[in-house]
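Yeah, one chain of the complex is gone here, protein chain that is, but the others are all in their spots.
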Amino acid sequence: MDPVTELISMVVSAGTALLLPALGEIYAERSGVLNLGVEGMMALGAVTAFYLTYLTKEPFLGLIVAALAGVSLAFIHAFISISIRSNQVVSGLALSMLGVGLSSLIGKSLIGVPLKYTISRFEVPLLKDIPIIGGFFVQNALTYASYFIVVLLWFILFKTKIGVYVRMVGENPRAADTAGVNVPVIRYACTLLGGALAGLGGAYLSICYTPAWIEGMTAGQGWIALALVIFSAWNPLYAIVGSYLFGGVRVLQYRLQPYGFSPPLLQTLPYVSTIAVLIVFSSGRLRRRLGAPSALGKPYYRGEKT
Amino acid sequence: MIKVEERREPSLIVKIATKIVAVLLALGISATIFISYGIDPIYAFSIMFSKSLTLYGLSEVVTKFIPLELCGVGLIVAFKSGMWNIGAEGQLLIGAIMATWVALFLDIPDFTRLPLILTLSMVGGITWALIPAFLKAKLEVNEVIVTLMMNYIASFLVNYLVYGPWKGSKEWGFPYTDKFPESAWLPAIPGTRIHWPTLLIASVVAFTVFFIMFKTTLGFEMRVCGQSRRVAEYSGMNYTKALMVSMAISGALAGLAGAGEVCGIHRRLRYASAISSGYGYSGIIVAWLSGLHPIASLLSAFFIAFLLAGGDILQVSLGLSSGVVSVFNGAILFSLLISEFFGRYRLRWK
Partner (left out) sequence: MLVKMVGITKIFPNVVANDSVNFELKHGEIHGLLGENGAGKTTLMNILYGVYKPDKGEIYIEGRPVHIKSPKDAISLGIGMVPQFPELVENMTVAENLAPLFPEKVLGKKRINEIRRIAEEYGLPIDAEAMVYDLSLGERQRVEVLKALIRGVKILILDEPTTVLTPNEVNLLFKAVRKMRGEGKGIIFVSHKLPEVLELTDRVTILRKGKVVATLNTKEASEEELVKLMVGRMVLRKYAKGKTILGEEVLRVENLHVLNDKGGLAVKGLSFSVRKGEIFGIAGVSGNGQKELVEALTGFRRVEKGRIIIGGSELTSHLQFRRIASHIPDDRVGMGILPSLSVLENLVLTSYRRFSKFGLLKFNELEQYANSLIYKYSIIAPSLKAPAWQLSGGNLARLILARETSTECSLIVAVHPTFGLDVASTEETWKLLLELRRKAAVLLVSEDLEEVLQLSDRIGVMYKGEFIDVLDSEEADVEKIGLMMGGVRVD
């Protein structure tokens, strides 16, 4: 495989870990819930996937358990944010700390344990030989799945009635409520979806990408995924671009060192660009088309007059 | 039928009770986690207590108290003014960077070094905090995300400097700078790591902040702005100014904490997670646990310091990973949320 194609395949591999949680968070935020707990959900997903796979020798079981782990943390966050209407920022932060901490505790005994049963790659014949694009076709099953998930989630969000409900609830929950849309149910569903995908993202890291358990497995990728959501203007299609971009930075940071790019400075790129994007999106017209959902982070009280 | 009624505003007793309940709840959550590990929670807590109550143990608690109090009380100012400053961690690191710069790279008379360090570390923290403040005031950009992002930028900045241009000339290959000259050291109480000048500042600052918030016009304006922009502007207050000043105070104190860590403990700049293992984030917990009251922050900072030091002890004694500290932090924040809910609402039988 020529170096460019190989590069692409590495970038896509790395990006998948960011893409999955970002997609989930896009849905959560589109429905108005800010979930800062993505890092914790990823971490918990990573460790549960690894542990289950190690125990049962079935990587797909590991994936399912990881998704469930993400969902359970997300459920707590949803309950606090939607039903109790408490502080979403603090709840998300707390769950991140809990998730990361738990994952570290559980994972301690798993360090150095070899995992023989991973989801391995398979290469799509013929397609893999196309120069450049071939890089997309030498991935593992989860990455291939992510291609479909992106398109599916984009389609649902922008072309179906459910997607309209999700966006309505995030933009103007009062209007949605008067139109008969069940605001809490939609928000719960999107938050839980976010948790599941975050868990899957973590599982991807521990059983597909680096089939091994490292202390600090997620290494802040959950926060990058959060930044990614903003960078991709809450649009699943743009999220692909962003996740491969940010994933690429991770992959390339050491490769570029001989050219004079210091790895830590490169690592700031996702964060700096997110701030830049936030600033650009805050101007009037752009804010409406590309900015955050208007009701993001605000709890909804039925019957409250502003 | 159980009806949930909103309490208009909880009395002081209720407020204190919710904090205590939160602490107990957090200990309960931690205990559960220990049990699921096969660890006897009573045993774990007793180790924490006994080892902390030694002279060395207490000194470690005090050492952790310093940055926690500084960050925490600064965050109280920010939160009370309505600014969600999640960026104390980054502001701390920038303060550390500024301190390092003065310590190693400025050619100035020795006796000016420490004062300049303290001043410039505050300036660094202020600058780092004013950026999100400005973005919020003028462009309505969400300060939670910006401060969060800037934490990461700051930590990567530290790492860049420490692996790159500021790498120690005398220490080969290690990710830290040269040791600071003694004129840049904050003196420690012998036998401990407690850098007492910053301890003094941390203790006094709680009262200073209390004074500012409750006895000056500025504090009055900040408190009103933090509750309602509408009422603040109705009263002729400058909302933007209040926000910026509150963030400046918060950033300055966090920056000072950074200087304390780097000049009082490490005496050099190291990679980011070695300088601060989350003091900025734990500071949020300190602020919340104190009910946003500056004097109470002394208590809550001490308690959190105790927990953090205890976590370190458990890591060593029981072989737990560093995750145990995160779990404590997360459990407390979480419990604060839950108990706050019960403090705010009353359950009535109808």
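In this document, chain identifiers A and B correspond to the written order of the chains, with residue numbering beginning at 1 in each.
Keep in mind that, in the parts below, a contact is a pair of C-beta atoms (placed from the backbone, for glycine too) under 8 Å apart; a residue touches a chain by one contact, two chains touch by 3 or more.
Keep in mind that this is a model prediction, so the values were computed, not measured.
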Residue, one of B:S36, B:S203 or B:S228, that touches the chain absent here: B:S228
Selected from B:G38, B:P109, B:P190 or B:G236 as touching the chain missing from the view: B:G236
Positions on subunit A where the hidden chain makes contact: 159-162, 164-165, 167-168, 171-172, 174-176, 178-181, 288-289, 293-294, 303
Interface with the undisplayed chain - residues on subunit B: 8-9, 215-218, 220, 223-224, 227-228, 230-231, 233-236, 238
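Assume only the chains that are shown with their structure count from here on.
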Length of the line joining the C-alpha centres of subunit A and subunit B, rounded to whole Å: 28
Subunit A contact footprint on subunit B (complex, rising order): 33, 37, 84, 86, 135, 139-142, 144-146, 148-150, 152-153, 156-157, 159-160, 163-164, 281, 284, 288, 319-331, 333-334, 336-338, 340-341
Touch list for subunit A against partner subunit B, complex: 34, 36, 40, 80, 84, 86-87, 89-91, 93-105, 107-108, 215, 220, 223, 226-227, 230, 262-265, 267-268, 271-272, 274-275, 278-279, 282-283, 292, 297
